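Pasting a structure here, questions to come.
What you see is the complex with one protein chain gone and the rest in place.
Letters A, B and C mark the chains in the order given here, with residues in each chain numbered from 1 onward.
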């Protein structure tokens, strides 16, 4: 941490800051020029709130040197993490494809979806029984029977099942059925939920919040990890910007940044990120070229008739075509597609 | 709803869209030009998901005519709502001031804070026992004893108590102590929580999400109202933009917009919105000039020593000064300060 | 400037950075902890590009201590600047109102506009003969006869005339007629133009760019000032964010920030900032409450018929009403309205 004193800071101000830093266990080095003094506080105190120092008299600015996360950081852990889901390895040399439905369908439809995506090359099946909607009036999912239906469909096609959890109370019941627990973007800073997931044994797929920086996203991952569960997979799914041609702005730079700052595997969801089917295949290819470890795709047997988000879903033929394209790009960047 | 067909849409496409709209109960009027057909779907179906139509063959675009909220809308309800908190009226001609602490303090400190802010002119006291932090390592509030301490402090100074709820499980215990339940920005789209609050009898103070449009914010309010609780108060507290001189960008236009689109009362929180004490008084005045019904201010007996957000808190003298300034602006815009 | 070395930086890396900093004239203080070294570079080199140091081997980060502008900074210049336009003083205790047309009108209309706004209390008249449009097909202003017409109208009503310049070539001809030269948002980083304006004797009204931080805006002001013209007035007119209820997001925090960081006067333009007439009066009041030294308003004798931006313009009665409201707020914050 570096503390920059104001030009007008008195000697007393400076000494009070040094005393404070020492009290918190930092080793302090002082650099005084003609106009201004700068203090270097050396020491690792990950939980230290630097805003305490920022508020002291005479302080102009305080700047962090180390990132505010540690378990999620690549510093001191140079090998990329591999998260195991049964026999499936996420984050290794192979690229994983997740596909799923955004709305409740009849069991034959769910089963058909699982069969079709497995045949094309997906390894993870995402169910969507719990999706809350932004508008009260829009479709609300039914829950319990959905869990079992999804599980059966996944098992029939030897897929791993990914299910959303949106509150602490859901962690246990959903964990009975699902192989991976999905935290949606709007819950990325639901800290109660994050702590609950830290006590789960299931891998967590953590979507980036719409307005979250990469740093905040990694801090959310840290929250889960610090609470006891290190099996976290990141998922970029678009941030909110002024551009309205797409629903959100898919931030593929974030893949590069997260791969360098963190050892955690990272997925990209171009369906949510763009909101438009036409852009999905090219951006799925781009995600893999950028270094993503997996992609997440919405499918539907007949997207225009889907009760939720049909606009961004691919039909099964389009999904198969996507796999063909993504496979070529994966090869080009020295990776391959699961399984 | 207006459906714009593609230039290449076939007659069959057009008829299929009309059939679909009729099936949902819309009255359809067709306008065909040389190149393009436009369909006007007349009828009010608040829960209708227009994306279903958007996905049909031959459709270029679908545009909503009515807003996707109804109970929160000013349309059909021209008088501004007044939300009662005991004998306190929020949203009437008087402007309400809420002040509170962001961190746990000893009981004498809490009591002192309540006494001081009440003496200066606040009507609402915000406690902060449940605040989750973005970093795992930062301070975590202790809970149960905090509730009672806050309640006593509020009662001693005849203040109404505002407490945060961050999950369904907290609604009941917090409701036992608090007069108003606060939904923080990061929970604005926690729909499970919103529905739970719909069943509460307490007024809800609903912060705008960091990346939420005014429309989404009013849709969140609608969610609570539709679930049974119409006592919703909005609170603008900054949105995330590229500007880094302030923590967030306080969006005072949103006050004007929300006052015109909705009948609900609206607060503004310049402390969270800017993150810097120096900007708070001028922006509190600006909020009242823009039409806000209340302001929310962080206070602390010694802000630099606060364990959380001290940088944005005022000390009691600064708070008293703020009240003096805000009172003058309230008078200038034809209102007055509570009580 | 503070240089933070990587944990893995070698002793050679550290010495190379110190040598480099010394070569540029900085006095360097070194703080080495167990894991990491921090270098404090003391000295004021306003033109120094800190990215040079950022690129050296072993450097993790470089952080500026001083702002990258000097003449525009309040540091060392605590009194707010007053910019004189003839006998009119901008930035003193009085608040200045500018009003003007966005489209070419017949001379009687221009003259009527000047008369009406002067009668209500405006001091500055903004002409709009040169406005380029974002779409090629939209209205293009005619130029030369416009200059003289505007000048006559201003003179008849004893108003000062503000005219836009959008390229170096326009500086001289426009300066012959105008009292203040206006740099529009999209030219805020047209550095050739800024340098040209530095050689002008006319005060410059510098709009903030849509995507410019306050720091970049002050750096643009610095560019003009350093080139020889210190008479710069800032104008906030909205930034681009995700919110679409308003055309841009008027950033009133920027008024507070700019008043603290800089001694320059600042205007706010709520018409451009919101794009909607309905929001203009309340935000003009808010701007004055936030500390603005002036406001800029679009007027038109019949806004719906205006060929450009009629949606955001007030008619003369609405403008008169705005002045009444703004005057009350100005009084409430201890200022008064010109003249």
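Assume a contact is a pair of C-beta atoms (placed from the backbone, for glycine too) under 8 Å apart; a residue touches a chain by one contact, two chains touch by 3 or more.
Keep in mind it's a predicted model, so treat the numbers as computed, not measured.
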item: Missing chain: touched chains present in the view; value: A, B, C
item: Of A:52, A:234, A:255 or A:313, the one touching the omitted chain in the full complex; value: A:255
item: Full-complex contact with the absent chain, from C:29, C:74, C:126 or C:226; value: C:226
item: Residues from subunit C at the interface with the omitted partner, ascending; value: 46-49, 51-52, 54-57, 68-69, 132-139, 166-169, 186-187, 189-193, 209-211, 216, 219-220, 222-223, 226-227, 239-240, 303-311
item: Where the missing chain touches subunit A, by residue; value: 211, 213-215, 239, 241-246, 249-257, 259-261, 273-274, 278-279, 282-283, 285-291, 325, 328-329, 331-333
item: In subunit B, positions touching the absent partner; value: 2, 4, 7, 27, 29-36, 38, 40, 42-44, 60-61, 63, 65, 75, 240-242, 244
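The rule is simple: only the chains that are shown with their structure count from here on.
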item: Self-contact between copies subunit B and subunit C, residue sets same or different by half; value: same
item: Inter-centroid spacing, subunit B versus subunit A (mean Cα positions, whole Å); value: 26
item: Rounded Å distance, subunit B centre to subunit C centre (Cα mean); value: 31
item: Multi-partner residues of subunit C (each touching 2 or more other chains); value: 241-242, 244
